[in-house]
Every structure is written in C-alpha cells, then in structure tokens.
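All protein chains of the complex are present and in place, except for one that has been dropped.
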Amino acid sequence: MENSFSINNLNLFYGDKQALKNISMDISRYEVTAFIGPSGCGKSTLLRCLNRMNDLIPNVRIEGDIVFDQENINKDKIDVVQLRTRVGMVFQKPNPFPMSIYENVVYGLRCQNIKDKNVLNKVCENSLRKAALWDEVKDRLNDNAYGLSGGQQQRLCIARAIAMEPEVILMDEPTSALDPIATAKIEELIQELKKDYTIIIVTHSMHQAARISDKTAFFLMGEVIEMGETRNLFHVPKDKRTEDYITGRFG
Amino acid sequence: MKDINNDSRKPNVFKTYQDLFFKSLFFVSALISSLMIIIIIIFIAQKGISPFLSSYEYGQQNIISFLTGMVWRQDQAIYGVAFIIINTLISGFASLLIAFPISVLTALFVVKIAPKPIGYFIESAIEILASIPSVVYGVFAVGFIVPLIQTLANIFKVQTAGGSSLLAVILLLSIMILPTITSISITAIKAVDIDLEKASYALGASKTQTNFKIVLNSAKSGIFAGAILGLGRAFGEATAVSMVAGNKMFGPTFNLFDITRTMTSTMLAGLKETTGLDYDIRFSVGLVLMGVILISNLLINFVKNNIGKNHA
Partner (left out) sequence: MRKFNIKDLILDGITYLFSSVSLILLVIIFIFIFQKGFSSLNLELFTSPYWSENYYASIPASNNTYLLKSTLDSNEYYSEKFGIALKDDFNARNEAIVVISYVHPDSPFNELTNSTSGANEGQIITAQEGMIVNKISYINSNGVTRSAGPVIKQMAEDTINTIEKSDQLDSVFLQTQGGGIFGSLIATIMLILISLLISLPIGIMTAIYLNEYAKYNRFTPWIRSSIELLTGVPSIVFGLMGVLVLFPITSVFGASGTSILLGGLTLSIILLPVIIRTTEESLKVVPDSFREASHSLGANHSQTIFKIIIPAALPGILTATILSIGRIIGESAALIYTMGTYISDKPELLKGATSLAVQIWSIMNGDQPNFGLASAISIIILVMVLVMNIGVKVLTRSKVKKW
C-alpha cells in the first residue's frame, strides 16, 4: 500500500523558536494515524503542515520535504488552494458557518464554481450520510447550522470536509470539545471513514488513540520519539520516554 | 491601635448617609440622562402639532395639505412638506447607495487585506474625515463640488443654478457618511471569529472567496447597523446641505442638476428673518424628520433580518 504522505527532515520555526525538529515519517493510506504527546509538543503544528495551513501564520519558516501524490507540497509552486481540496481538515472546536446546514456542506463546492443544483444536492446527501448525520437533519437542511448540538455540528464539519471528496482528512483534536456520547459517535464514524479516506488525528487522549488508530506517533518537544503500529507502541514501547508518557508518569 | 478597635464597633452613621446621598445623586444623573430622549420627542411633537390645532394663534393650518402639499413658499405662507420628504429620501438613499459599497470594501481592505501600516494609515484617514465639522464640508462643497457640477452641466449642456443641485447634495452626503459606515464596518469585521475563516481556507477557498462569502457575511449585522446610522446622518445633516441645496419652492426634484429642498435645508432657510407661523412650522418639519428617520431605521432592520433567512 503506497504512502499518503512522506515526510523527510521537516523543520519548522516560529521566528527563532524551533517547533518541529527533523521530522521524518510515512503515513499509510486508508489507515488512521494518531499523533499523541503532551501539549505544545508540535503535533498540531505538524498536522497543519500537511495542508499548508501554517501559511496563515506570520513568521513561520519551514524546511524539508513533504511528499503528497509524488509532489513536494513545500515547494512554492504548489497550488495551495487546490491542495486543500484534496487534504481536508476538521478543527477542535466545531466551526460551522452562519448559514443553513445545506449551505455549509456545499460551501467548498460553490467555491469551486460548481453550481448545478443536482450535483450539489447529491453531494450534500452523500456527505451527510457518510458523516452519519443525514437521518437527523434531512428534514431541516435549510435550518441554520447553529441550531445543532455540539456533536452534530462537528459531524456537520466532517460532512463539509467530505463533500470535497478529499483523499486525506486531518483531524485536530476533533472530540475534545464534545461530551462522551458525541465523542463515541465520532470515534465510530472515524472507523467507518477510514475505508475511503486516509485519516490523521491529533489527540491529547492516548486512550482515544489506542481505541481508534492503526498507527501512532508519539511526539515530545517537537520531535517524533517513536512511531509504529498502535498495538505495539502501547504494549511494548521501544523508547523509555514513550513508556513514561503512556503509563502516565508525565504528560 | 486602641482607637481603631473602639470605632469599628460603632456603626458609622455618617458613612451610611454619605453613601445614600451619593447613590441618589448618581441615580438622579442617570435619570436625567435617560429622560432626555423622551423630553425631546414630547416637546417637539407638541410644538410640531400645535399649528394644526384650532387653538393656534396664527390661524389653524390644514394638516392634510401640509402632509401632502407639493409647494413650499415662505412668502405666500403655503407649506406642503410631501415633496420635501421625497427629496430627502432621494438624496439620503442615493448617497447611501454610493457610500455603502465604498465603505464596506474599504473596511474589508483595512482589516483583512492591507498590510498593517497601510491599514492603519487608511483607518486614520477615515477618523480624520469623521471629525471634519459639517460647516467645513459645506465650504468645500460650495467651493469645489458646486463648480465641478457647473462644469459638468456645461459639458452635458444642461441647465443648472450655478451648480447648487440635487447632485451636489448627493455627492456631499456620500462623502460625509462614508467615515461613519466605514468605521462601524471595521469594528464588525474585526469581530468575526477567526475559526470561521480557518474553516473556509481548509475547504480550499481562496482569500477573496473567504473574505466575501464568510467574513462579510458574518459581519452583516454590524455592517447594516452602520448603514442605518449613515442613512440617519444623511437625513439629518443640516448645515452643509443647506449651503448647496438651492431650496426649490416646489417639487419633488428628480433632475440631478436641478436645485432641491430637503427637510433640514427647509429648517435652516431664512432663519434670520422669520417669525410666527414660518418659525413654528419648522418644528413640524423637525417632527416629520424624526418620523422619517425612525421609519427608515425599522425598514432597514426588517430587510436585514430577512436577507439571512433564505439561503438554499
């Protein structure tokens, strides 16, 4: 199975401070890869590199390669806007637009100048189904998205991302703002989604990582300490620091 | 030490009265401040209606002919305010039409597009424009805009009274309400949640798409509030408008190059040598002005609330 992303010697600097140190890893397709580690260790920063969202932050300097579909996305020639249609993102706090549910889902399509009502309707239904939200909202697609519960809003954001038919979905702590029931629903959803999409998830809960991911990478102070099959990493960690984190000695 | 212990056991009556006194004082101030608006409305309403009552000392005026009349002549004591209302509406809405897009896009530019120093520069320019008094705008209008229109009229071979015209009023008002709408829009745009922008970018939208589809959309409510305030200013602007309006005796004026008459220019016209009915009728016009501002506010609010509803 080919790799979704190949990262080589990635370094990232916020001004003078180095946030990512020599990251190298491969991310496999149609798998859930989890990034775990204590706060501020660079997991979200690395995630944001994969869809070039760090471009929005001033004073950021990136060195190294990230290969996606045989192209190095860190080279300036890349059409960043187009990259983001292939690599979608779901954020920690659900952030639906102040529009109807329907308009939220088809937003990305409209930006690509797709106007055919039939296409939009079909994509909307498919995405909402895949996000396990269709049954709950099919009769109120025109209602404002803010009327949904937190968990529903997050699933809406997932549907919105799926509507772009990306190859990869990046998830930055997608359930940390949700209650346990909503969290469980989304974890269940992720297991379904990995059949069609590569999923990379940043989570501060290693239990979540243990539950849902196929591969896990442990981050500490901007470096990847260890990465491997989730089962192995959690039961027989190779690095002492990994073991300390997992057993709760710090973090 | 000993004294403090003794005193603290006695309830301090003076301090209690002092507190009560000041609390009442502050309360009365707040009461006065909040009653002002009611006082304004009541008194102007009373004086404005008085010419139409049978007890009016200069002879009862007909309220219907006042409200529907299309002629206003001081010398013949004919007072019809209908065409003046229409003129005011035309000039107000026209200036809003011109100023609104310029203001909103300038605000967007300052907050989201321009590099910080340029944004700060333009924002300062807006603040300075906002603090220029209306008389000075009037002088500018008479000396710059009016001759400009005369030149324009000569080019188009149209008649104009030296340049004082509806067009002059509209241009003047657009310039004057521009800073108002812009600064309120800037505040509204700054308040848009950055998470929404991030979501838009993550879905592959370009910067311009994000700005127009998400940022402006989310700031809608604040921007419309700015438009309402701007329109109210346009209706209520008196000094500068009266210097370029021309004060036509009948109307309404639809010809851009023709002179016009607004409610405020009417209230200021010939104020120096005026008595009796002619003076009192200005209060009636003032009452009508307040009514127009109120109704237009409600109207725009209504429009704003209904734009957001239909989206699919």
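Labels A and B are assigned to the chains in the order they are written; within every chain, residues are numbered from 1.
The rule is short, and it goes like this: a contact is a pair of C-beta atoms (placed from the backbone, for glycine too) under 8 Å apart; a residue touches a chain by one contact, two chains touch by 3 or more.
Here the structure is a predicted model, which is why all the values come from computation and not from measurement.
A.B. asks: Which residue, B:149, B:169, B:227 or B:243, contacts the hidden chain when the whole complex is considered?
C.D. replies: B:243
A.B. asks: Any idea which of B:108, B:153, B:223 or B:259 touches the chain not displayed?
C.D. replies: B:108
A.B. asks: Using the touch rule from the top, list residues of chain B that touch the missing partner.
C.D. replies: Its contact residues with the unshown chain are 8, 12, 15-16, 18-19, 21-23, 25-27, 29-30, 32-40, 43-44, 47, 101-102, 105-106, 108-110, 113-114, 121-122, 125-129, 131-140, 142-144, 175, 178-179, 182, 206, 208-209, 212, 229, 232-233, 235-239, 243, 264, 267-268, 271-272, 282-283, 286, 289-290, 293, 297.
As a convention for this text, only the chains that are shown with their structure count from here on.
A.B. asks: Quick check: how many Å separate the C-alpha centres of chain A and chain B?
C.D. replies: From the centre of chain A to the centre of chain B is 49 Å.
A.B. asks: Under the stated contact criterion, what part of chain B meets chain A in this complex?
C.D. replies: Interface residues on chain B, with respect to chain A: 193, 195-196, 198-206, 209, 213-214, 217-218, 308, 311-312.
A.B. asks: In the complex, go through chain A and note every residue touching chain B.
C.D. replies: That would be residues 51, 53, 56, 81-85, 88-89, 91, 93, 95-100, 102-103, 107-108, 110-112, 141-142, 157, 160-161, 164 of chain A.
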